[in-house]
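What follows is an incomplete set of chains from the complex, kept in their original frame.
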Amino acid sequence: MRQSLAATVTPAFWAYAFTCLVLSLNLLTLWVSSGAIRAKGGVAINPEDGARYGAPVSELDPPAVARLLRAHRNAEATIYPFLLLGMVYVLAGGGAAIAVPIFTIFIAARIAHSIVYLRGKQPWRTIAFATSLLAVIALMAAVLHVLLTA
Amino acid sequence: MRQSLAATVTPAFWAYAFTCLVLSLNLLTLWVSSGAIRAKGGVAINPEDGARYGAPVSELDPPAVARLLRAHRNAEATIYPFLLLGMVYVLAGGGAAIAVPIFTIFIAARIAHSIVYLRGKQPWRTIAFATSLLAVIALMAAVLHVLLTA
């Protein structure tokens, strides 16, 4: 079985797989942190949690949790389209020479975005988001180019 | 490298790639607009933004921004499953004759949904959402059919 698909594991596919691993870790870290910080903060968003841990229940999250969830939602809004487009690029036969710089810039911009969002640093957050957006647009152009020259 | 995967770029794959590009644009436009309209509205959701731009800080978004974020979340809730299932359909060898109408109807319904959601037009928003949902269900049936006849 592995032999029949060995042709898939090109350098571009390898770069994509690595990108998918790192960005999934980025997303899951933000998500797990939001729950952990809510629990540590001694508040509960579900009545059953409040009853279990003796914590007050609030539909509105404390500021640190709400910030983590905003960072997570921003990450989701850019990372999922990027990974779906990246898969298309690689499966269409796109090369590593274009994939590696785009994937690298996107990873760096997304990790930077998470860090500076949590630290409340501006204008770095806007710069990191804009850079990640430019990488998505570059990937869209690369997908179009590969499709039209395939 | 491109040669080894050339077999992948079938008409169905081409249709999928185009669908992925258009729907990613749809998602990113909604997401970027929500931030742009919040900034133009003179409100900030993060204290560091309020300090930087001299804007009042509010945890609750103004109605126009909240509406864009609801449209975005509805788009995410349907588009990501659709694109993941579409990739499975195409990689399983599903043909373009079924993929093209399903992808076309889904794209049209999602773009219509974004437009009528932002304009507050009912029952068109519900009709557009229901149509996009039917397209997802049709795609699920198509995936099952391809798998069972592969």
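Chains: A and B, in written order; residue numbering restarts at 1 for each.
Criterion: contacts are C-beta pairs under 8 Å (C-beta built on N, C-alpha and C of every residue); 3 or more make two chains touch, one makes a residue touch a chain.
The shown structure was predicted, so the numbers you read here are calculated from the model rather than taken from an experiment.
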| item | value |
| --- | --- |
| Overall copies of the shared sequence [whole complex; 2 in view] | 3 |
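The rule we apply is simple: only the chains that are shown with their structure count from here on.
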| item | value |
| --- | --- |
| Whole-Å gap between the CA centroids of chain A and chain B | 17 |
| Partner chain B, residues of chain A touching it in the complex | 7-8, 10-12, 60, 63, 66-67, 70, 76-78, 80-81, 84-85, 87-88, 91-96, 120-123, 125, 133, 136, 140, 143-144, 146-147, 150 |
| Footprint of chain A on chain B - complex, ascending | 1-6, 8-9, 13-14, 16-18, 20-21, 24-25, 27-28, 31-32, 45-49, 52, 59, 72, 76, 80, 83-84, 87, 91 |
